[in-house]
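Pasting a structure here, questions to come.
Every protein chain except one is present and positioned as in the full complex.
Should a chain be cited, it is by its letter among A and B, assigned in written order, with residues numbered from 1 in that chain.
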Amino acid sequence: MPERRCRFGRFLAGAARPLGPPPVTDHSLMLRIIDSASRFAGLIAGWGYFLIALMLGYEVFMRYLGDPTIWAEELSRMFLIWATFGGAALLLHRRQHIVITLLTDNLSPGARRAQELFVLAFIVALSGVVVYFGSGIAYDSFARGRTTGSMLDVPAWWSQVSIPACFALLGLQALAEAVRVALNGIDTAAPQRIDH
Amino acid sequence: MSSALAEETTLRITLQLPMKSHLGQNVALFKEKVEALSNGDVSVEIYDSAQLYKDSEVPQAVGSGAIEMGVASLTRYVGDVPAVDLFYMPFLLNNEELVRKAVAPDSPVRAPLDEAILGTGSRVLWWQAYGGVVLLSKDAPLKTPADIEGKKVRVFGKTLGEWIKAAGGAPTLISGSEQYIAYQRGTVDIGMTGVSGVKSRRLWEVMDTITVTNNADIEFIVVVNEDFWQGLPEQHRAWITQAAREAEQDVRDRMASIEAEAYAMAEENGMAVYELSDAEVTAWKAAAQPVYDQFAADAGDLGQQVLDAARKLAE
Partner (left out) sequence: MTSLLILAALFALLLAGIPVAFALTGLGFGLLAVGGFSPLMVPQGLLSSADSFVLVAVPLFLLMSNVLLKGGVGRDLFAAVQAWVGHWPGGLAVATILSCGIFAAISGSSVATAATIGTVAIPEMTQRGYPRRFVLGLLAAGGTLGILIPPSIPMIVFGVITEESIISLFLAGIGPGLLLMALFIGWSVLYASFASDYQPSPRSSWDERRRTAIRAFPTVVLAALVIVGIYTGLFTPTEAAAVGFIGALVVVGVILRTLDWSKLRDAVAEAMTTTVAILLIVAGAKVFGKAITLYRIPQDISMFLSEHISSAGMFVLLVALVLLVMGLFLEALSMMLIMVPVLSGALFALGIDPIWFGVFFVVMVECALITPPVGLNLYVIQAVGKATMGEVSSGVWPFLAIMLFSVLLIFWWTDLVLYIPFKM
């Protein structure tokens, strides 16, 4: 485990044991800022899901008292959107996205490094595309003053802007990972598997 | 690009409902008409059952030009044009004659709404009738607001929810696909749907009474991206407009018989159909005033304009 961790990182590090991110030897402030931002986003995402549970529990309770809320259903959808895309960067940092390692497990270290750089470049490019087109959508809704037109009737861009914002973070994190791989090589520990 | 290619137009249309629904059939009719009129120069591809976009996404998808055409319920535009909720104002347009007057292409109710929607980047090609909203219950009809006092009622939108709340019930958002089981298991006590939904979802298996409230009128609109439209050859626009008119006329004329058939099927399958008396409608209307107050606050000058126009139609 690397020594340097922000306050939020300590909590999340527990979950990543025993296969955390590769020990880094770079001291670039920029990379650490990006890591921290991703960790913070992941922390918020986790407790965002937690908050959804409490809101919906409250909603059921109130419904049986005959006074259902108008906000629980919609806020929980908005939290789901933000949390889901917001967690993407942290999962990339920890290599916790679901990956098929059938072929890549058998590559030589040199080839693995090239492969990893290819994957990260792919993610950077994809993030660029999503940020470019996604920000147009959010800006359009913002400029028109479009609302969701639902029970709560909040501005539509509140959820739409999650896409460019979270993919910008993902793209930055992918760049940071690419810099690390280019400078330090790759983590040889087995990839983290996660369940579903 | 060669001129021969430039004369071909492909219209992709996204819709939420399946092809076998009467709105799907209506879009198929449009396709048939426009392809025949243009001898195939204008071709139509239909993407039904929300393969591409959910109903709620259509305003943004067509307005941004991500797809050429789409079908959405009119009230989906409430986020852009709050005045469209006029059609959900309780008991405002509660018979076929009034609805026909209100939705005529040049009516003082529809024309300003079409104009406002054009401002979002989508041109309204035609309106599709979907029918009135009814309430469903078990054992007894819902004659007055007292019959829903304290009960859980399925709703599918903000304004309908406000109405139920104003009338004393507890509105609960239930999606179309969970409707059947929500009635069967009693998640809600009272159902709300367009009457054709009773037939397509076989709701007579789980509810036994329809109260014909016609408290709201459900309309769908077919929209085309305005930039795309302006880029089309004059002749193509003429063909499309003509086919759209014919499709609109067809579904409007059929609506009464579609509804009558749905009621007949419901009765055949054991449902009681209860028509409200004038006195009962008055009682329901009286309880709905907060919804009108909210509309006045939300829908601005345009809202007031179309509300006045709609009330004038009723005189």
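Just so we're on the same page, contacts are C-beta pairs under 8 Å (C-beta built on N, C-alpha and C of every residue); 3 or more make two chains touch, one makes a residue touch a chain.
Keep in mind it's a predicted model, so treat the numbers as computed, not measured.
Which of A:Gln96, A:Thr147 or A:Gln173 touches the hidden chain is settled by the complete complex: it is A:Gln96.
Touch with the chain that is not drawn comes from one residue among B:Pro105, B:Gly186 or B:Gly300, which is B:Gly186.
On the side of chain A, the interface with the absent chain consists of residues 11-12, 14-15, 42-43, 45-47, 49-50, 52-57, 59-60, 73, 76-77, 80-81, 83-85, 87-88, 90-92, 94, 96-104, 115-116, 118-119, 122-123, 125-126, 129-130, 133-134, 136-137, 159-160, 162-164, 193-196, using the contact rule stated above.
Against the chain not shown here, chain B presents residues 12, 45, 47, 49-54, 57, 60-61, 64-67, 174-178, 180-182, 184-187.
The definition used in the following text is that only the chains that are shown with their structure count from here on.
Averaged C-alpha coordinates put the centre of chain A at 38 Å from the centre of chain B.
Chain contact summary for the complex, chain B toward chain A: residues 59-60, 63-64, 75-80, 120, 150, 152, 157-158, 161, 170-173. Residue ranges of chain A in contact with chain B, taken from their complex: 63, 66-68, 70, 73, 136-137, 140-141, 144, 146-153, 156.
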